[in-house]
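These notes are about the structure you will find just below.
The complex appears here minus one protein chain, its other protein chains still in place.
Our next item is chain A:
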Amino acid sequence: MSSCRSLWLACLLIAAALWLSHERAIAANESINLQAIIDQAKPGDAIALAPGSYEGPIIINKPLTLRAEQEGSVQLHNSSLKPAVLITADHVAIIGLSLVDEGLKDEPTILATGNQASLEGLHIRTVSMGIAIRDADDGAVSDTTIHWAVNGVRMADKGNGIDMFNADRWTLTNNSIHDVHDGIYLENSDDIIVSGNVIERSRYGVHCMYTKRTIIEGNEGNRNVTGAMVMAAKQVSVVGNTFTKQSENVNSQGILLYDAHDTEVADNTVDGNRVGVYVEESTNNHFRNNRVRYNFIGVQLIQSSGNTLTDNAFMGNVADAQAQGSEDNRLMDNYWDSFQGLDTDGDGRSDLSYAINPFFQSIARKRPAFQLFFQSPGMIFLEGLYQTDRERWTEDSTPLLAPLDRQLHRDKSGDGVKTGLMGLMLLGCASLLFYKMRRRER
């Protein structure tokens, strides 16, 4: 009975393979065994998959291109505990597939250990890591969406969107990643370009550990714990990104640098975060032309030295800057909206310097219980009294009187009219009361 069945299966496979070599397309069918199709293909083949539902897991161990005839119409299901797609060969490309991982597991949805892999236009529902790259170089992930498939899992128990270990010279562009642990996690991986990605509601947007020359460019981070986290990294550049509303967590930041050196942080917009730019134990980094707005704390420098901050605009932050143990940083030509300067020679720069009072920061670090006094009127009063050692404070020697960038207006929600009407009502009631209760002449 069983031999009869396997014979029948073999016939079907041969027929399918013949048809494949002829047409290079597979007809829509009930859960087609994709592995069989791959096994039949010759190295270097390009396989166009007809719309339909396919069954994983699959292993690709030869150079192949796997393309959906129409993007999004090919679904690969994987209910096994193995990766849905395992790429062990070089020069593998997968284009336009939807990958659906089921259950909860440790293995990533796509695991690539081959060089020059190209993953393009994929839709991944993951229950572990979305894409894991291990010991493989020179690949690309682009136009791919990755999101977490199951509800009710704590962020700490989720996997990363794209997770790279010991992988050099990759480009990760225009991907969209939601609700995972770290959106893009890079470890021991050098010369990676991360650009145009959108990462939301995850722990860290882009997270670099022990990387060199990473380029993080034009990405968008929204409502993560931290937008870009650069740790123990060298020569990273963080340019033209937008990080907004990383404010819910007590450890939230827009951009965080920890033990980072020679980083270039330029032209970023950092809006509405707990801390806009957080720098700890980092040296020789350059911060240029960033817009740091409406954060609770604009920039925080902790035990950092030799950094340069120029031409940045700090606006609408609850506290523009906090610094502690950070001497020998060069701050010049920044705009601080809480500072009223004085320009006697008309060069647009204040002749009075803007000094960052370290009082609150040092108290709150020593005794975190006093963090409660953040920006309370009494604390502001106390900071005004505390002026000792002023020459050792971090200060901007030539603060700008007006920001370089005039586009400062925050997007308004359209309920100005509602506020106006509410105001009108309040004023009306109060006035009426005043009028009714006035002293009357007899």
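The rule is short, and it goes like this: a residue touches a chain if its C-beta (ideal position, glycine included) is under 8 Å from a C-beta of that chain, and two chains touch if they have at least 3 such contacts; residues count from 1.
The rule is short, and it goes like this: contacts and distances are computed from a predicted model.
Engineer: What protein name does the UniProt record of the undisplayed chain give, "Cu-processing system permease protein", "Xanthine dehydrogenase YagR molybdenum-binding subunit", "Aminomethyltransferase" or "Response regulator transcription factor"?
Structural biologist: "Cu-processing system permease protein"
Engineer: Any idea which of A:Leu104, A:Val150 or A:Leu427 touches the chain not displayed?
Structural biologist: From the options A:Leu104, A:Val150 or A:Leu427, the contact with the absent chain belongs to A:Leu427.
Engineer: What chain A residues would touch the chain not displayed?
Structural biologist: Residues in contact with the chain left out: 247-252, 272, 274, 294, 296-297, 315-318, 320, 337-338, 363-364, 367-382, 408-410, 412-413, 415-420, 422-431, 433-434, 437-439.
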